[in-house]
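Structure provided below as structure tokens; questions to follow.
Up next is chain A:
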Amino acid sequence: MGEGIQTLQEFMKQTKGILYLLAIAYFVGFVAFWKFLHGREKNED
Partner candidate 1 sequence: MRRAANKAEFRLIRGACDMLRALWGSEGDSEVGLPASMDAGSPSRGSEPMRPSVNALWGGFAAFVLCAVVFACPLVLGGCSDSGAVEQTPRPDLVEIDIRELFDEPERARVQFPHDLHTNAVSEENEDCSLCHRVREDSLLSPKYMRLEDPGGEELMELYHENCIACHTERADAGVKTGPVTCGECHRLDPLYLSSRQPVGFDHSLHYRHGVAQNDKCEKCHHLYDEETDKLYYEKGTESSCRDCHREETEENRVSFKLAAHWDCLGCHVERAVEMPGAAGGPQDCAGCHDLERQLAIKVIEDPPRLMRGQPDFVLISAPESELESSKLATVPFSHVGHEKFNNTCRVCHHETMKPCVECHTLAGSEESEGVMLQHAMHALTSNHSCVGCHELEKSDPECAGCHDLMEQGRLSEHSCEICHAGPAPWNLEAERSLYTSLDDFRPDPSEMGLTFPVSEIPDTVMIGVLSREYEPAFMPHGKIVDKLSEHIANSKIATYFHGHEDVVCQGCHHHGAIGERPALCENCHGRPFDERNPHKPGLFAAYHRQCLGCHESMGIGEPSDCARCHAEKQVVETVTPRPDQ
Partner candidate 2 sequence: MSGAAATVRRPLLSLSNIFTGVILLVGLWLTYLRFTGGLGAVTNLDHNNPWGFWIGLDLLCGVALAAGGYTTAAAVEIFGMKKYHAALRPAILTGFLGYSMVVLALLYDVGRPWRLPYPFFVSPGVTSVMFEVGACVLLYLVVLFLEFSPVALEWLGAKRLRRVIVRLTILLTIMGVVLSTLHQSSLGAMFLIAPWKLHPLWYSPYIPIFFFVSSIAAGLSMVIFEGTLAHRNFEDKMDEEHKKTAADVVLGFGKGASMVLAVYFAIKVFGVALDNEWSLLGTGYGLWFLLEMLGFVLLPCFLFAVGVRDRNLSLIRWTAFLTVIGIVFNRFNVVWLCFNWQLPWEQRYTPHWMEIGISVFVITVGVTVYRFIVTRMPVFYEHPDYKEAH
């Protein structure tokens, strides 16, 4: 559809698509960040 989105269905198709991608990206990022955050704790005690 060149002329933009006319139906809720189309709108959801796009937004939900992005959201899924973001969610996956987020999860990966989360794990990485977690590691970074707790990286130094190992050698404590």
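Selection rule, in plain terms: all candidates are chains of the complex that A comes from, given by their letters.
Heads up, the rule we're going with is that contacts are C-beta pairs under 8 Å (C-beta built on N, C-alpha and C of every residue); 3 or more make two chains touch, one makes a residue touch a chain; residues count from 1.
Here the structure is a predicted model, which means the values were calculated and not measured.
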Every option in 1 or 2 belongs to the complex, but the one touching chain A is number 2
Hey, which residues of chain A end up touching candidate 2 in the complex? 9, 12-13, 16-17, 20, 27, 31
